[in-house]
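For this depiction, one protein chain was excluded, whereas all remaining protein chains were kept in their positions.
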Amino acid sequence: MNVNVKTRRFLTGVMCAGLLAANIGGVTLAQTPVAGSPVAGEAVTAEPGQDVKMMLLPKFLGILPFDQANQGAQEAAEELGNPTPFDFVGPTAENSVAGQIEFVTNAPAGGYDVVMLSNNSGDQIVPSAVAAQEAGTRVVTWDSPIPTGEGESLFVAQVDFDETGQVMADMALSILGEDGGQFAILSASPDAANQNAWIAAMESALEDPKYDNLELLEIVYGDDQSERSYEQAQALISKHPDMELIMAPTSVGIVSAAKAVQDEGLCDEIKVSGLGVPAEMLEYTQNGCAPEFALWSFVDLGYLTYYVSYLLATGAIEGVEGETFVAGRLGEYEITKDPTRPDVDALRVLMGPFTVYNIDNVEEAAG
Amino acid sequence: MGERGIGCVLVPTVLSWRPSEINTTDRVPTAGSWLPGFGTGDANGMIQPATERRLDDEVVATGEEFPVLKMEHVSKQFGATLALDDVSLALRRGEIHALLGENGAGKSTLIKIMTGIQTQDSGEIRIDGKPVRVTSSQDAQRLGVAAIYQEPMIFPDLSVAENIFIGHRNRGKLVDRRGMEREAAEVLARLDVTLDVGEPARGLTLAEQQTVEIAKAISLDVRVLIMDEPTASLSAHEVQQLFRIVHTLRQQGVAILFISHRMEEVFEIADRVTILRDGRWISTTPRAELTPGSAIRQMVGREVQELFRRSRREPGAVLLAVRGLCREGVFQDVSFDLRAGEVLGFAGLVGAGRTDMALALFGISPADAGEIELEGSRVTITNPRDAMALGIAYSTEDRRQLGLVMPLSIAANISLPSLPRFLSPSGMVRRAEERDAAEAFRERLSIRAPSVETPTSSLSGGNQQKVVISKWLETNPKVLILDEPTRGIDVGAKVEVHQLIDDLAARGMAIILISSDLPEVLAMSDRVLVMREGRQMAIFDHHEATQERVLSAAMGQFGDILPEGDGIDRIAAAEAITAIDRLVAGGRLVDGERQ
Amino acid sequence: MSDAILRRVRPEQFREFILLFVTVGLLLFFASQIPNYFDPRSVNRLTTGLAITLVVAVGQVLVVLTRNIDLSVSSMVGLTAYVVGTILTRVEGMHPLVAAALAMAIGLALGAINGLIVAYGKVPAIIATLGTLALYRVVLVEFSGAKTVTTADLPDWLNDVPSATLASAGGYDLRLMVGIALLVAILGQLTLRYLPFGRRLYAIGSNPEAARTAGLPVQRDVFTAFALSGTLSGLAGFMFLVRFGNITVTAAQGLELQVVAAVVVGGVNIFGGSGSMVGALLGVLMIETLQQSLLRWAGISEFVKDAILGLLILVAVTADTIILGRLREMWVRVRRRDHARAQVAIADEGGVAHGA
Partner (left out) sequence: MAREILRRLRSWEGLLLVVLLVILAYNITRVPNFLTIGNQVNLFQLGIEKAIVVLIMTFVIISGEIDLSVASMMGLSAAVAAAVFEAGAPMPVAILVALGVGAGFGLLNGYFVAVVGLSSLAVTLAGYVGFRGLARLLVQDRSVGGFPEWFTNLGQRGLVGPLTLSILIFAVLAVIASVVLHRSGLGRLTYVIGNSAQVARYSGVSVARTKMIIFTMSGLISALAGVLMAARLGAVRASTAEGFELDIITVVLLGGVSIFGGVGSMIGVLLSTYLVLNLRNGLIIAGITGNTQTGIIGLLLILSVLVPNLAGRVQDRLRRRQVDPSMRAPPSGAAEPTRSQAAPG
């Protein structure tokens, strides 16, 4: 599955909205590199064939987005001809936090040069990440960063987190219309850093008078489990008779919510939106339960993360602000300060962009 | 709430009957008369040799010359111990065959091999002359061999009827509850027993559970019924009921292998007696040719006194005074004095409230009314620690479930009730002291074990009992309550326990002896308190206490014959007792009951 | 409670009433807190919600009765749901009944492994199923290759099943899934009551040693109980697939504790020998009511709910135990008295006969 092309094609509208919102939110997106656009300075290119031992460590194994990231990383690995295949490992879902810490702590002993981490442990990973760095193992985060940036070489951001909030607010507006209406958020777990950040960004975006008619009822958590999310969605339906939208910024939550609404036969009254994988959402977009949702390409994210990590481990880049490099088919990127973590000294590479999927493009994206 | 239970508030109809209030003719019983079957002989017993002959003749006539079950040269080894050494045994149709032997003589192993729980190392089992392999309970069941044990193998959550029929195959695809209950009632009727067949077995008394087990065996068309100490937990009355059933079975042609430590029972019921010692066959003799003395000699391999005779002496001051003790719905209005150096026997049917009474004194299930005075001062006992602090100890009737922590060592078990005394200030167990204390008891009570570190699970019943008593002696009690101290232990150990009781009493300890072994109560006690249906029926001085009187009191005939009222008419009482004695003299009381 | 009643019925038989009483109490409480609590839609959702747990609980009761426990149910549900889901996405036009049968066959195989290890390998059930809880989940993760099963890939009929209704009255539906679950519970109860196998399960849990000496096929029965628990978990897996459609590797995780909790609350003795499907049904009803109602209780924060759930479980179990304890005490008292009277009556009878 390759969402890449479409990603580009449906970029424009979203980006405009994103830029607008980001400016309103007081965050400048000046550094945001648009994929493929030239960046000042001499972009570093990777020298293939070098031996780097790498670990791709998602939050846990067994859900589609992380598997797509794995595919992307595989693709990059083949391009770069690294003789040592990387390890795609992860903790069990219920032991995610402690398990990730175990993997990071033991990475130097395992001889890993880089750990590519989708952090699920918040700041609790810091001590082990710092120790790993001290022992010579680089820690590159993707998908979800270390909040304080400590122990993190840099963060490969899929999209700008503030932008995510904006996109969610816009989708809500577009579904509920100008008259607005009530909606609720179905998140992953209360500890999920990404979701919390996105929801916070959405809440601040909602402060704009444009969204005055949108009323956020409450935030509930489905723990990224289908059954729990489904039941939460059902409970929302029971609790709020006038609710018109469930916003689920999680790929598990959004399908479960869509299924719950569909099973209740309420697709006409209640819509579902959020972040979802097109392949999983196809049916609901087509039958009108989930007219609009958004996502970025996890394949690309994996691909880019692998490139960055490879470059870092081989010493081609040092991982400092202002460095630019070429990431294979995705083109050039620049390492910048992370504006979404303004209080700390953290670096990021922003992949972007967002794709908003609807009836027009979802089928193609689902492949 | 409907009617209140037999509360302590109800009018006490119990006769507080102290020995001093009755003037009876002295009836010192002879040893023979306490032991049913010993002195009375066949004439009074139920065994009719004629019947036996006839059965045997029938067997011969039909050409079935083989015994139902024959074990030939069976040996079995556990580790280094030879549990059975070349033992042969034959069970005939319609025969009650007693198996005697001390604990460790190999009786249990023999039974386990017969019922397929274990397999012999060498030797052969023949059924109807044909060699068979019995490697599982199912094999045994198929061959018509069943066993019932001292502790009934009952399913407490199933109904009586289901307990009887659970092992049956081919009872149809569905459980026919009504049919099953009807048949269960029929089977029980064959045993002349009525039980509520729909009731869960949990609520049954031990005796009733045993009956259910027998019914289970019969329902399977059993040809060989092994009874392993079935009477150990039964009261005298219940034993007689059981024997009646056994006789019925015998008449139906079942071969019965009967095991008991109670010599008098064996001599009452058995046709032939086989004696084992140290895993070896010693003898098989028709009962008529054997005397209790020679049987015991063969079992033990030396001379042993059959029943201990106490040294009588004057008891000391009143140590424990109990007045009007009650526990609602369990027992009521129990009053007695217990003197230092005195053995007070508690007699009664199982379930008469004797153990409950003891549990109240020990604080396990405290009394809810009445007074307890210890050495003249009034005390309250609400839990075992209260009782222990006052110097009251209770040695339980159920040593396996309540008396011992089986996997722990002898030393650890002995120190358990007095553990605080064996702790160092930092809370550590002082092992050396613990061992020394246990060692002292091992010598004093001759507990036969390799060391005090031996787990109690590997001890024989008698030695386990000694450990239980030791653990209470270690607390230095003033009052020692012994509940069924000799149940299920062999002759030698029993005498040792009796010796110990006498010894302790001689040193001034006050002892309450609860026992369903009537001869034992009568022999050991200075006075006998009889309970029935939770009420105290009488207290007899030891010279007044005859088997008949105690039994009558226990079964309620005093209540019927004696005039009621507060002031007991001594003459009437004396007459009543004479009347009972006369009744009893005509035949054995309990036998007469159903005839 | 009058003595007359106590003579007829055992306290254990009251147990179901007590549970029902406590559950009704909870329902009334939530009804006072949650608007439209008893309206048809809410009720339909709640009943549909307990179907899966109930099916698994029925299997669990069979196992627990034999003094064992099956902790691997959640992994069996998840694995079956995933495998059947995957097969359905690849095989066109599979009949729903065939798919359900397949799910049960997979469950049966997994349950049989548990049964073999416990009954024939003599491994304590808690150790064996704690092990397979992990192992089956690993199989799922390995098998899945990190893919998810999604509704989109599944045949259309699957999507219609959750809302399929057997009967309806005034908006209150008897959904197909609930019907299946109730049927399973009824069959379970009938098995326990009328099949020799069912009675043997009680016997084995009641007194394992006696069961062996009585020549009952203990090993085979324990094996069968585990196999049935697996089969029902397989069925539940199929229902899980149908209901949630989207199956990830974490599917049904944590279900085992919920089921054990329901069974324990439902009065099935965790040490075997006693309990009924009715109790399990009420246990499931209570636990699910608690959970589902808390989700719908608008008055409280999302963050307080687990704390309240814990408290309510404790309250419910305590209430149940205390009420039952009281009843049992009264029962024992009445029985003892009756028993003593009966004994005396027998003795008296004998005495009179003798005297005559």
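Descriptive notes on the structure:
Chains here go by letter, A, B and C, matching the order in which they are written, and residues are numbered from 1 within each.
What we mean here is this: a contact is a pair of C-beta atoms (placed from the backbone, for glycine too) under 8 Å apart; a residue touches a chain by one contact, two chains touch by 3 or more.
Quick caveat, the model's predicted, so the values are computed rather than measured.
Looking at the complete complex, one finds that the omitted chain is in touch with A, B, C.
If you put the hidden chain back, the residue from C:27, C:43, C:134 or C:186 that touches it is C:134. Residue A:102 is the one among A:47, A:78 or A:102 that touches the chain not shown.
Mapped onto subunit B, the footprint of the missing chain covers residues 77-79, 118-119, 121, 364, 383-385, 387-388, 394, 396, 401-408, 412, 416-417, 419-420, 422-423, 426-429, 431, 458, 471. Where subunit A meets the chain that is not shown, the touching residues are 55, 60-62, 87-92, 94-95, 97-99, 101-103, 105-106, 109-111, 121-127, 131, 147-148, 189-191, 193, 196. On the side of subunit C, touch with the chain left out of the figure occurs at residues 66-68, 117-119, 121-128, 130-135, 137-139, 141-142, 204, 207-209, 211-212, 218-219, 222, 249, 257, 260-261, 264-265, 269-271, 301, 303-311, 313-314, 317-318, 321-322, 325.
FYI, only the chains that are shown with their structure count from here on.
The touch graph of these protein chains is an open line.
With respect to subunit A, maximal separation of chain centres occurs for B (centres as means of Cα atoms). Subunit A and subunit C have Cα centroids separated by 40 Å.
Residues 1-3, 5-6, 115, 117, 136-138, 140-141, 147, 153-158, 162, 166-167, 171, 173-175, 177, 200, 203, 205, 216, 237, 328-330, 349, 351, 353, 532-534, 555-557, 560, 583, 589-590, 592-594 of subunit B touch subunit C in their complex.
The touching residues of subunit C, counted against subunit B in their complex, run 1-4, 10, 193-196, 198-200, 202-203, 205-207, 209-217, 273-274, 333-337, 339-341, 343-344, 347-348, 350-355.
Taken together, the subunit A residues at the contact with subunit C in this complex read 60-64, 66-67, 70, 92-94, 190, 218-221, 224-227, 230-232, 234-235, 238-241, 252, 255-256, 259, 262-265, 279-284, 366.
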